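Every protein chain but one is kept in place in this view of the complex.
And then chain A:
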Amino acid sequence: MSNTANAEMLTTQDGKPLKAALSRALFREKMRSLMLIAPLLIFVLLTFVAPIVDMLWRSVENKIVSDTLPETVVVLQEWDPATGEAPDEAAYEALYNDLKIAVAEKTHTRLGSRLNYEKSGISSLFRKTGRRIKRMDEAGPFKEQFLEADGKWGDVEVWQVLKQLSPRFTGGYFLNAVDAEQTPEGIQMKPDEDRIYLFLFGRTLFLSIMITISCLLLGYPIAFLLASLPLRSSNLLMILVLLPFWTSLLVRTSAWKVLLQQQGVINDFLVWIGLISDANRLVMINNQTGTIIAMTHILLPFMILPLYSVMKTISPSYVRAAKSLGANDWIAFWRVYFPQSVPGIGAGAVLVFILSIGYYITPELVGGTSGIFISNRIAYHISSSLNWGLAAALGTLLLVAVLVLFVVYDKIVGIDNVKLG
């Protein structure tokens, strides 16, 4: 009897069930490998995942209004902006109570600059009112006193902005990022002269595609040479590819400025050989041409290196076999060699495209006004206008665009077809 029971439950030598012992051993092993990758995991979480989550959060977060003006926000829920009239005394009283605390804590100006993103003039309205609030009569009437401090407090639009931004979360930054705005009649596109972001997204995509294509056209023959030349000469060529790769980005960009500008080396040379006249020097910088040339140069190694490592693995005997079966050079290349190099093209194109879509410094320096990217506006909102919410929304859209393109790429080419070597 006991024998059959033992046979049913296998045990280790010291009598523990084998299943438990195995899972414990596996668990220990898993923990050990987790410990080994823990530094990397923590690093990635802290420096990659956390900032992205923080960015996504900032693009919708809007608690500043309800935190600074808690009473007003509640009173404004009753008010309907469609009446076309400013709210009644109760709202002004609530505003007075809120602002008094806000001024003491000096948070009213911060709220003012937040609301100013939605409507110009609110920043100074809050600053001005902040200075007046101490002198206001605590007994009221408040509406009169606020209107006396600044007539803008009678403006329905000001109150409407306040009411609209009362919730703790807002889609306003995203609306702004696609050139739309919230109006009393619902969401509408902004007037033509204010639209900029969709246009810039489009241009960023267009220029990135152009840069990817020119990198491919220039990089493919070089990678082919690198892979097919004898080792000694291909090493020399490899150094020529890597040398600019190791040179500072700013140095290379500045060098392009010297070369491309109208009084620059290339124009001087063309004038000297008489190809163009002195009065008609070519404009090759501070526009899209400048951006495409400089960025292609900077990103070229990212195309060449994956191409090279894939081509290196293509055995020359396939092409020889094709030729021995009667193919000419072109057909042997196109039907036999090229398909095998496609994974390298995929890897290089994805690398170059994703790098260029978020590029910032080179377009800023050589792009003038027609060659700048969406990333330049993001940088502007981070460092100059301090509109971090809008910058976060634009960044999120850029991230989503890249992910969508990645999925499309996967559907068409297949991500398994990407090889780095």
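In this section, a residue touches a chain if its C-beta (ideal position, glycine included) is under 8 Å from a C-beta of that chain, and two chains touch if they have at least 3 such contacts; residues count from 1.
Definition applied: contacts and distances are computed from a predicted model.
Peer 1: Out of "Extracellular solute-binding protein", "Tetratricopeptide repeat protein", "Carbon-monoxide dehydrogenase medium subunit" or "Sugar ABC transporter ATPase", flag the one the UniProt entry gives for the chain missing from this complex.
Peer 2: "Extracellular solute-binding protein"
Peer 1: Can you say which of A:59, A:107 or A:341 touches the chain missing from this structure?
Peer 2: Reading the full complex, the residue touching the unseen chain is A:107.
Peer 1: Give the residue, chosen from A:247, A:324 or A:370, that touches the chain omitted from the document.
Peer 2: The one listed residue touching the chain not shown is A:370.
Peer 1: For a quick check of understanding: of A:83, A:277, A:328 or A:383, which residue touches the chain that isn't displayed?
Peer 2: A:383
Peer 1: Hey, which chain A residues sit against the chain that's not shown?
Peer 2: Against the left-out chain, chain A lists 106-107, 109-110, 112-113, 116-117, 120-124, 127, 193-196, 199-200, 203, 261-263, 286, 364, 368-370, 372, 377, 382-388.
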